[in-house]
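Only one protein chain is missing from this complex, and each of the others stays in its spot.
Order of writing sets the labels: A and B. Residues in every chain begin at 1.
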Amino acid sequence: MDRREALKAGGGTGVIALALAAGILKPEDVFAADWNKAAFDTKSFADTVKALGGGGSSESDQILMTTPDIAENGAVVPVTVESRLPGTRRIAILIEKNPNTLSADFTLPEGTDPFVTTRVKMAETSNVYALVQSGGKFYHAAKEIKVTIGGCGG
Amino acid sequence: MPDPMRIRANMAGDKVEVRVLMAHEMETGLRKDASGKPVPAHFIQNVSVDHDGKTVLSAQWGTSISKNPFLHFRFKGGKPGDKIKITWVDNKGETRSDEATIAAAS
Partner (left out) sequence: MRALAATVGAVALVFCASVPAQDKDVTQREIERYRELLAEGNPADLAEAKGEELWKTKRGPKQASLERCDLGLGAGVVKGAYARLPRWFADTDRVQDLESRLVTCMVTLQGFTEDEAKKNPFSAPGRGSPIEDIATYVAGASKGMKFAPPLEHPKELEAFRTGEELFYRRAGPHDFSCATCHGDNGKRIRLQDLPKLTDPKEAQKVFTTWPAYRVSQGSVRTMQHRLYDCYWQMRHPQLDYVSEASIDLQVFMAKYASGGTVEAPGLKR
C-alpha cells in the first residue's frame, strides 16, 4: 500500500498513527504527500473546482458567508463559512483575483460542524468563493470584498 | 523550534468551540526584502486537529492564508477536561504541535 492510499484508508488513525509512532513515517512525509499542489497552482474558479475533483459547481443559498464588504487591509480579511447542505464534509475558500485562486481546503469529518472561520490575504478587490462538497457534488456561494488601503496612522 | 500556538477550547452547548492563533510568517514567496531579493515562500501547508485519537479537522493551506493564522471551528464529542492536539506542518518540513484542555462553557 503506498503512502497516498494509506492516507486515504487511514484517515488520520490506525495505519498512519502506528507508522508515525514507529518512526516509519515522519510528519512531513505523511503531510507532504497530502498537499494538492495542482489545486494550489490554479488561477481560476473553474480550474480550482476541477483540481479539487469537481466536474462543476452549482450556486447554493444554503452556504452562508460572513465577510466584510470592505477590508481595510487586504493582508488580513476575515472569512466565515457555514454550510446548511446535508453531509458537508469539505469547505474550500477561493479568491478569484489572487495570483493563485485556492486559499484553503478544509476537511470536516462527521461530528464537526460545517463551519470554519479563518483569515485570508487578498491582492485586490475580488469575489471570494466558499466551495462546499456535499453528497459527492460541489456547491458554492460568493461574496465580493472590496480591498482598500487605509490612511497612514492609528 | 517554532513559537507555540495559542489555543482556546471551551464548551458551547454540546459542542467544543476552538479558536487557535498560530505563530507563522506565511510568506507568499512574492515579497521582496530591502535589497530587492525575493523572500522564499514559507507557509503552513497542513493542519490537523485531534481529539481522543480521532481527527476532527484537517486542512490544506496555501500562501494566501494570513500571517499568524487564525482558525475557529466547532466539533461534537468532547467534554471539559479532554485534551485536543493541534499540529501544523509547513513547506519546509517544520512542524509544531500544541495541546489544550477543553474548558467548561465560557
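The rule is simple: contacts are C-beta pairs under 8 Å (C-beta built on N, C-alpha and C of every residue); 3 or more make two chains touch, one makes a residue touch a chain.
Because the structure is predicted, anything quoted here is derived from the model rather than measured.
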item	value
Given B:D3, B:D52 or B:E99, the one touching the chain that is not displayed	B:D3
Residue ranges of subunit B at the interface with the undisplayed chain	3-4, 6, 19-21, 23, 25, 33, 39, 66-68, 70, 72
Missing-partner contacts on subunit A, residue numbers	66-73, 75-76, 78, 80, 119, 148-154
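Rule of thumb we're sticking to: only the chains that are shown with their structure count from here on.
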item	value
Separation of mean Cα positions, subunit B and subunit A [Å, integer]	14
Subunit A contact footprint on subunit B (complex, rising order)	15, 26, 28, 30, 45-46, 48, 50, 53-67, 69-77, 87, 89, 93, 95
Contacting residues of subunit A [partner subunit B, same complex]	11-13, 17, 27-28, 31-32, 34-36, 39-40, 75-78, 80, 95, 98-100, 102-109, 111-113, 115-122
